[in-house]
Structures are given as structure tokens and as C-alpha cells.
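Each chain you see keeps its place in the complex, though not every chain is here.
Note that the chains take the letters A, B, C and D in the order they are written out, and that residue 1 is the start of every chain.
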């Protein structure tokens, strides 16, 4: 059968990879099916996708944001139930959880990749200054001090203008170390812990200390500014996620290294945010359900895992299948899965289902902590207050 | 035949009644001028004849046919507007040919008619020009030319010369008169201008507040205005008025303590003259003490060929007297004024004129 | 009461005339620089590579920072010729419809007395007050029903609807000031109401049409949203949407963005130049007489 | 022109073949034809979709995407639920500030430029075109270039300020709660100043020269002529500029803020306006699911606020700003 499948995605920068690597590989094994990758700029993706779905013009395959964003689409009948898809068994439960109903009774997206948070650094600069990857929080600040004193490099390449980095690359990056990853996350969901508890306030306190090491006038420093600052060799440490690897490999002209979020004390268990970030599902309104399912099955395959992870270093396939990671930096980061406990971003499941939206709140308050517009306690209180406003388990 | 008959024509804009029932009979080939103060409904009436304004009541009949519902283009009329209303994007030829082209007339016919109209109006050299490249008078001529080519049965002019300067106005006025003599088409002409009205009209229609005050030849209106309004409106400088005391049941009158003046009027039962009117050109100047009154000249306006004297004799408004260009008086001189009885106009308290028995001798 | 000033004072007056002139030019020039300096910066930086842009944004493109890579990307990646054609087709067609339909409606509102006149006038400008973007879903559904998704026509229709209120507003005000004589004259000449509009009224309002065109053109040319929703297919993409492909989630190809935006300025500038010759006369009599 | 020719003409005219049937005045069909296409397109593609959307404000959404009647419930939520109300009033307040800044910066600058241009300096039309260019730019360009200029990292503004010895003045204006809104407003002013400039310029041009001459004879110099003669005469135009600014501040300001400060109106909602609140509520933002019902409620409120503003203007201001025959 001849079918053309269109993929909706927010990953405009992946166009070349899909066109040159992934789609040819799929089409080679699936004659008669053609695939078209049609991304939308990330700022407009949700709005445009919703409009297209409501209007019935959305693509056959839909790249899914994790958790509630996609759950809503499923509930409104836009994403097909694919619980019976063969390849789905290839994935661990935690991976599938991002695209399942709360009771795990139905799956609606095939997990594609997760991203791992941590810190990338300028290895040349570290060598030049004679410093090593820090293991504990205090070592981390000692390293920052050294860099600061030297003065050549901005110690931390992060700003608060765009807000989301503060939440994503700072708070949920280092936070799991304090709230013990999944344990802390679940505690919030079941109402046994509050954001005002110390383990959720402490990361803010650490972030408050970061401010001294961030570029001057970081309040107006946007995400791309930080990227450029780092890749142009003007900053030493870049708090981030594995998704940068691809771009940085192209842009940075120096050696890079990576280290996971430092622990409080030597020997503590380390926690990483291994965030299930991308899945792909099927539009219920597709004209080619068979072809679409065939495509999803291919996505679930080991072949895709291998191709994808290496084509997009830093986006790690969630598949159980064995695959080789070729990029050294990516290798380093994925290796943390062995040493540390994994968890996902704390606000992403269930907690951001109401208004005010916890994740939005987290952007704002995290940035406020950087900007000295809120104390850690105030920031945590704001989060808690917002959550309590609508989330029943937190309301007693 | 293209007689125009208005039968009890009325017009109201919503509540506002503007024309209150006008009856008028205009013969084929006649040149009729509408005059009247601003806002009296001249334009409205003209536009109703043209079909540009619907008729609220009564009938407009052209050549025996009721045209109330006929579109303007099919009424056999052509209209010339005050603002020329040329099509700015077409040249002179295009402006004149426009209606004919639109009617699908033959190219050759159009060309012939336009050429002929251009010749009549002396526009041959300007056919390729755009309106903005023309002088005021030339534009006006094009506007007329545009009407001529349509070969209408009735020409309508709405203050066609009022945007021109005085000298051009005189010239165009004569041109329009010659045009009428040549084409012998019915023409209806609205104007504010005394001189235009007097010189162009076969008959003048004086309008006030949407009603006809008087219809007649220029000289009829000049010599026999039927009321004070018409008397004051026709003639320039305008008639002088003087309140008087009727004596002898209105067969004679006097002003203040002056000697009684004999009148030759048809008396009407129940009406006595209370005001006389006399035109500036009919007042005679005599030695002080020899006239009906003495007055002081306080402004002398010398136009060369004639002189206007403004004479104050204690009356509310000064009198204007028209004298010779060579008159030797100066401001401050005292003169005697004579009002020849046969030139006097008499009005009763309502302003209605009395018919003078000796006036006809004056008619030319 | 006359006190004729000393010549000394008068001379000071003349000197002031000169310095006034200088002051006028200083202010205008100063503001002009403020207005175009950033634009120049965009164009300047479109000829640099990323490092050039960010390490020395003010510098001229030079040796190691000069790069046409942005333009190369734009010209090779995606089909920018098509995008440009699409943008121009959409903008020009929508402008044409806005001007035509807007002028027709304005003519009717200004020229004829009819019962719904005022009400329709108000109705037609209500649309200024709510961003049409809100109606996206309904518009999309409509387009689906009309089978117009991924056609330029869909964009043209939406932009026309979006531009009509302002156009009708400005044009109506202006039409009221048009000489009535000239329309009447055409009536006597036997033209139908339609031909009066097209052959007499339209030529007279050309300057105002230019004004409306300029005001309507900007949001159409620069709109990102409706192309995204209604015509995101490759064949129907507009320039603004095409530029988006260089803006990713985590990486932005600044050279390409700047290059494409620099090119994208040209057609609007061209259109503006086309209309602006008529512009001032237009605004004078149109927009101002609100 | 002898008698003979005129007689000939006369007979020729009378001998003319009978005219074709005379047409009668039609009904009002042409009015319909003129107005229908605009009304039709406008109704179908603008009013209907908008009404469809605004109608949603009276319903409440369920998880499965269906809706139930909620009366004015959403409005109550928006105005009285602390979560919504804070955002709503904050956005409205920011809008008013935005409006205020445009009124005190954009329009006076536009007025100043127009006034200078109306003196017909040399190169006037060049200035006019160049100053109008930013108005033609897309917000993507405007956002990028001003972020670059104002960014602390790349030093454009610091260099420029340093050139005039004011480097110490530099602040990350876009990043500070206290200055972000003002800064964005000023960028918007920069972009759109061309519009009031053009409108006012045209109004100034329509003031007759004789009036200015009269004022000169009356002893006024250029400055006083501007204040005492020109300005009063263009007040109606300034009124229109004000009302356009007011409307634009609700509808058009969104794009720029969204492009520069994101959907949350960073930092800390200090640049959040009705437009951004509406957009993220209606269409969603990251994990926030779009809520078309609350979105529609906000949009309706926005509509009412604009309507109130316009009505106040029409009733209170416009009537006093009489238009003068000039």
C-alpha cells in the first residue's frame, strides 16, 4: 500500500537528521510508505498542534511531549491507544510511564529518548586552571571560586532571562540530589511532602549561591546567549542537559567534559535527572493507521535506538535493546545511569495538571531566586501555595 | 418636443421638508434661471429634475412623459456642475467622450461630436490635456462641452460660473448665452449672481424656502416685483426701502414730515402701502432743498463710468444712489433727493407689492 | 504700541533661523540613526558567521568573521524562492481584496443612505478590537470544510477578513469627503452605480488606497501564525514561516535567520516604496478625518 | 454661426431616432452588491470564528474535550479566583503601563518628528522613509536585534554608552523586574513610532499656510505657533492616535513581548500582558494545557475593556475635540 506519513514535531533542528538518516532507513525497510518530517518552531508547537488536531489537519504521527501534555491529547481522543503495539515491550516501565494513563492501563506514545541533566565544562579551561571535576557541592563551589579568581572565564554559563533554564538546568538538575530522586518526587505526588520541606528548599539555597558566579548582568542573559558564551570559550561550566552535545560538538573548538550534579557529601548516592523527553504517537484521525503503526513499531526497534542515539548525541534511546553510543561526551553522560539513581523532572507528572501550573511557577520562582527577587524559602512557599491551590493530596 | 413640467413637486429629507410643492412650466428652448437665497432649494430642485434626487411628491414631466422613476441618463438631460466635476484621470477628449463611449456610440460619431463641441467652445487645442493642466475657465468649458456632446434636450446648470473669477465669469456668461442662441435647447440655470440671472434668463424663477416667489422675465421682475423679497433680491445695488405713512387711504404717502407724494397704484381692499422702494438708478439728485429730502453724502464710490453715492438722511439705512461717472460730489456734500413717483414701488405691511398703474411706460 | 525692534535683535533672529535649521536636522538625523542603526546591525551581521556575530556584533564583516554562509543556507535549504513567491502572492492578493472590497463597502456606506448604514458601519469595525488569532480553530475547521487547508487562498481569505475593518474605517471617512458632483455627473452620463465606483471613485481615491495598503501590508507580510496553522506545507510556506526553520528548540542558526530576515525586508520595502509616493496625500485626506 | 446652421442642428436633433427604452431607477441592489462581499468575507472569516471562540467563555471544558454550560462561571473565576485574578489584574495593569509609556513616549516623539518634518527640511522624505522602516520589520528581527543590543554579554549597548561616557549607566534592562516592561515598551515605541508620525505629519500638512502667516504677524515664533496654533488644530488626530495606541496596546503588543520575553512575561510576570496571558491560557504553554474556555473568557474581557475604552473616548473625548474646518 502507498502511504505518506507526516510527523509533527517541535524539533526543527532535527530536520536534517530525519531527512538524511532516519527516514531513508525506515523507507528502505518499508517500501510503499513515505514519511515527511514537518516540524514547527518549539514556541508555537503546542498551540499549532492543538489547533491542527481540533481542525483535523494534524499529521499522522505526533511527537509527544512527556506526561500531561500528551495525556490530555489522549483523553481528548487525538492520540490513539497503542498499548498493543509489539515493540512497546522493549521499554522499561519508567520509560513507558511518561506516556501512559495514570493507572498505566493504556499507552499512547512510544518512548523515543530521554535527556540527562548535568554539567558540561570546558576541559581546556579546567586543564589550564589546574582544576578537576568536582564531586561534592563544596568542591563545586571551590572550583567556581578558582575560576572566578582567575577571571579569564565566566564560571557558570547560565542566565535567567528565559526563565526555563533556571528551572530545568538548575533546580531540577541539582534538586534530585537533595530530595532523593524518585522518592522525593513521589512524596510530593502523594502529598506526604511539601515544597516547603527542607529537601526542596535546599536546591534553591544552592542556586542562590550560583548567582555570584554567573555572568555579569545574567538577568538579561538568554539561553542562546549562554550557549554562545560557552561555545565561544568564554565560560567554564555550563549547567545543562545532554541535548546540547550535538550542537556543541559543532560549535565548540575546545575539549569538553561532563560531570553529574555534585552530591552533598563524599560517598552520597548521586541522583540524575534522566528525563523522558520525547515520545511519538499516532493521530487517531490518520488515514493510514497501518502504516503509522508500522512506523511506530520501527521506532520501538533496536535499529532505531542505535540510529537515533548516535544521530542525535545526547538524546538517549529509552529502549532496553543494546546500542552503542559513539560520542564520548554522550558516552560519559549515559554512563551516569550506572552510577547514579535516575529520576525525572519533578513537576512534570501530575503536579502540573492544574492552575496555577507548577512547572510555569517553577520557571518563575527559580529565576526569581537567581535574580534575588525571592529567597529560597519564599520560592518554595510560592510553589507550595500554587500547588495547594488545586492539588487535593496537598490540601490538608 | 421637450417641455418640462413640474407638478406640485415636493421633497423632504426624512422629516425635513425642503421643497413645498412647486408648479412650473418650462417651454422647449426656453432659458430659465433659478435664483434665491442660499439653502432655498435651488440645487435640490435641479437635482430632482435631473433624477439625482428622488421626488417625494408630485411629478416631473419631460416631453409629456412622467420621468419620476427614469434614471438620469435616460431623461435627455445634461448637467453642468459648479465644481466642474471633471474626471481628473481622463483628458479633455476622454472627459467629453465619456458618456458617449459608455453608451456604446460609434467611434466615428463620438469623434465628430467631440470635435464639434470642442470647436464651439474653442477647446480644439486642449483635447489632450488633463483637467489639472487647464485654467478655471477652460475647465468650465470642458464641463459644458461634456454636456453638449450628449446632445441633451435640457441643459441643467448648477452655479456653473461661481468658481471663476469676475473677468472670466463675464466671458463665460456671454459664451453660454451664445450657446443657447445657437443650440436653442432648453436650459435651466441656477445662480446666485444678479447679473447672470438678468442677462441670461428668458424667465427667472425666484425661490424662497422651497417655494416659488415669482416667475417672470428679468424685466418683469425688475419693474414689477410682486413683493418686497423679490424687489430686494433682484437688482444691484439693491433697492432702497423706506417706511412711510400712508395718507388719504393709501393713495398718497409721506415720509416723516415730507410733503405728500402722489401715487399711481391700484389699491387693494384692506391694504395700505407702508413702505416704498426705489432703485438706486431711479433716485434723482438735485440741489439741496429742492428735493423730497436732503441728505449727506458720506461715501462716494467712483467706478469710472458710474458713481455710487451713499447718502445719509437720518433714515435707518443710508440710501444708495447711482449717478454719473463724472458727478462732482464728494463725501460730506449735502444733496437733495428726488424720488420720481412712477419709479416707486409700494408694499403693504405683509410686503406684498401694489401694482403701479404708470409703470408700463418704463418697460423696454 | 508699535515698537520696531532694533536691528541687532533682528539679526539675532536670523541667526536663530540658521541654528533652528541645524537643530531640526540634528534631531531628525539623530532619530533616523536610532531608527535604522539596529536595522543596519541586522544587515551587517547577516554577513558574518556566528562567532563574528557574537564576539563583535558592532564590527564590520572582516576576514575571519565574514561569511555568506547564512545566505548560502537560506538559498540552499528549503525553497526560499517559493516562499518568497508565496509571501508576495498572499500579501498582494490580500491587499487587493482588502482594498477592493473595503473600498466597495466604504463607498456604499458613504454614498448611499439606507437603513442599516450606521449599524453596518459599526459592525464592520468591531473586528479591530479582538485579535483574530482567537478564532483560529473555527477558521481552521472552516478551511477544512472548504478544502482550503494548505492553500494560499486560505491565508488570503483570513488576511482579507482581518484587514477589512481598518480599511473600511479609513476609506469611509475619506469617501465622505469626495465630491458628490462628480459622481452625479457620471450618473447623468449614464454610468451604472458599479461603473461609477470603478471608473470614477477608484481613480479618485488612489492615494488613500495606498495608505491603507501600507497599513494593512505590514501585519500580513510579517504574520507567522496563520501560515503555520493554515498553510505550513512546503509548497505554501511563506517567508516568515520559512525563517522559522532556522530557529530550533535548543539551537538557532543565527546567520541563516539574519540572512533570511535581511532578504525578507526587501519586498516589503519595495511595496512600501511603491505606495509611499501616494502616501502623504492619502493620509492627509483619509485617516485624519476620523 | 449663421441662422442656417442652427436651424439645421435643430432639425437634426429633432429628427433623431427614438431613444431606446428608458431605464427605471433600480432598487437598492447595488448597495447590496457593494457591501455584501466585504460583509460576507468579514463575517465568515473573522466575526464567526471570533464569536465561536468567545462563546466558549460560557462553557467549561471536561477532560475529554467536551464542554458543559457554565454561564458566567468563568468570568467569576477569572475575576475572583486568586490564581486567575492576580494574573489578570497584573496583565491588565501592565497593559495600562504599556499604554501609558506609548502615550508619553511614542506619541510625543511621533509628534516631534512630524512637527520637524512639517517644516519641510531638505531630505524630509528620506528621513520619513528611514524612520518608517522599523515599522515594516517583523518582530522576529526586532526581538533578536534588541536582545543582542541590550544583552550584557555582547556589549553593544555598553560600547555605545561608553562612547558617550555613560557606560556606568548600563543595566540588564530586559532582565530586571523594575525595568523590563519599560524596556520592552521602548522597543515597541522604536518600532511603531512611524505610525503616529505619519498620521500627525499628514494632519500638520493640512493646516493652511495663511493661518501660520497670521500667527507670525500676530508676533508668534515657530515654537509658539506650534503650541498655540498647530497643536490645538491637530488635537482630533492626536485623539485618533491615542485610541489606536490603546487598541494596539492590547492586540498588537503581544507579538513583541512574546518574542522577547516569552509566554510567561519574564521576569516574574513583570511583562505579562493580556495578550500573553490570553495566548498561554488559550493555546497552552509547556505543561500547561490550553484551556480554550478560560482563554475565551480572557479574550472577551479584553474585548470589553477595549470597547469600554473606545466608548469612553467616543463619548467623552471625541466630542470635545472638535474638528475644525480649515
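As a convention for this text, a residue touches a chain if its C-beta (ideal position, glycine included) is under 8 Å from a C-beta of that chain, and two chains touch if they have at least 3 such contacts.
Everything numeric in this text was worked out from a predicted model, so none of it was measured.
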Per-label copy numbers for the complete complex work out to A x1, B x2, C x1, D x1
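Going forward, only the chains that are shown with their structure count from here on.
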Neighbour overlap between subunit A and subunit B returns C, D
Between B-C and A-D, more C-beta pairs in contact link A-D
Rounded to the nearest Å, the gap between Cα centres of subunit C and subunit D is 13
Multi-chain touching residues of subunit A, meaning two or more other chains, are 51, 228
Going by residue number, subunit B touches two or more other chains at 51, 71, 73-74
Chains touch one another in the pairs A-C, A-D, B-C, B-D, C-D
Residue set of subunit D touching subunit A in the complex reads 63-65, 82-84, 147, 150-154, 170-177, 258, 262-264, 266-269, 279-280, 282-291, 294
Residue positions on subunit C within touch of subunit A in the complex are 50-51, 54-55, 136-137, 140-141, 143-144, 149-150, 224-225, 228-229, 232-233, 244-252, 254
Per the touch rule above, subunit A residues touching subunit C in the complex are 10-15, 38-42, 44, 48, 51-52, 54-57, 223-224, 227-228, 232, 243-244, 247, 251
